[in-house]
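Comments concern the structure below.
With one protein chain held back, the other chains of the complex are shown just where they sit.
Going in written order, the chains are labelled A, B and C, and every chain counts its residues from 1.
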Amino acid sequence: MSVTVLLFASYADALGASSVQLELPPDATVADVLADLRGRPGAQLLPPAPLVAVNQRYARADSAVRAGDEVAVIPPVAGG
Amino acid sequence: MSVTVLLFASYADALGASSVQLELPPDATVADVLADLRGRPGAQLLPPAPLVAVNQRYARADSAVRAGDEVAVIPPVAGG
Amino acid sequence: MTNDPSPATRLTRDPIDPAALLRLAGRPANGALVLFVGVVRDVNDGRAVTGIEYSAYEAMAATELADIATEAAARFGTPDIAIEHRLGELALEEASVGIAVGHPHRGGAYDASRWIIEQLKRRVPIWKREHYVDGTREWVDPTGHPASAAGLGR
Partner (left out) sequence: MTNDPSPATRLTRDPIDPAALLRLAGRPANGALVLFVGVVRDVNDGRAVTGIEYSAYEAMAATELADIATEAAARFGTPDIAIEHRLGELALEEASVGIAVGHPHRGGAYDASRWIIEQLKRRVPIWKREHYVDGTREWVDPTGHPASAAGLGR
């Protein structure tokens, strides 16, 4: 299945993209998304457990990811 | 000696004046000012220990009062 | 803009301008501004209010306001403090007091703001007489002993 992963700020700089399209098995989780990303150039710079959102809600590493979901890997937030 | 006593808000209403001129002995204190006031019509309505300022600073009952001082009897404050 | 490194305090019969107070608290080093505005509200202690009349022992009130600002500046480490208290007749929803604090960090700005309003309510010789829907007026005693109960009402 196809999943869109959004990258922002320092993570987008590190991986050289603000979004990537991943092909994942149908029972994939957030952890699988991160594992896939870690194989890409620049991704060694991601922290061990980055914040992740699925469809604009914070999600845990074992959260399911479904076809068409919008997954976002979220650098430390700095609003305010 | 002559001392000016200022009255405000509910105290001015009670005593029917916003200021009174007192004649006091030279070694008078704030307590003497209050004792004098208590002899006046309406003054039975003062609380047992009202706030008092001498020359625009809060003062204690045993604070000295000198000729020409500006003494103020201060109702419960309600700013803000 | 850089303001004078001293607090600004005043009593005023003109409407309070929150934006002007905020400007007085600005400084390039300040990452946080906190503004408190006290407003005349339509109900107090269950009675419908139509307006409030504020009066003061003006010379002493001005001194106390200035003292509070100076003490807050030392205690919280910022000179960027502006306080205005309104006097006279105020309608509902008008501002009775405005306090602006600028501080490098938000914790200091919040803490100073809260400290100032608590001190102001405790120390500054200002009084208010509420006007009620039924046409009566009463001096407000925040200590919880209404003047009328002590026989000091109008």
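Quick notes on this structure:
Simple rule for what comes next: a residue touches a chain if its C-beta (ideal position, glycine included) is under 8 Å from a C-beta of that chain, and two chains touch if they have at least 3 such contacts.
What you see is a predicted model; the values in this text were computed from it and never measured.
Taking every chain of the complex into account, the absent chain touches A, C. Remark: the omitted chain is touched by one listed residue; of C:Leu24, C:Leu87 or C:Ile117 this is C:Ile117. Interface residues of chain A facing the missing partner chain: 6, 8-11, 13-14, 45, 47, 53, 56-58, 72, 74-80. Contacts to the hidden chain, counted on chain C, fall at residues 1, 18-19, 22, 26, 28-43, 92-93, 102, 104, 106, 109-110, 113-114, 117.
The criterion applied here is as follows: only the chains that are shown with their structure count from here on.
Centre to centre, using the average C-alpha position, chain B and chain C are separated by 25 Å.
Separation between the centroids of chain A and chain C, computed from CA atoms only, is 50 Å.
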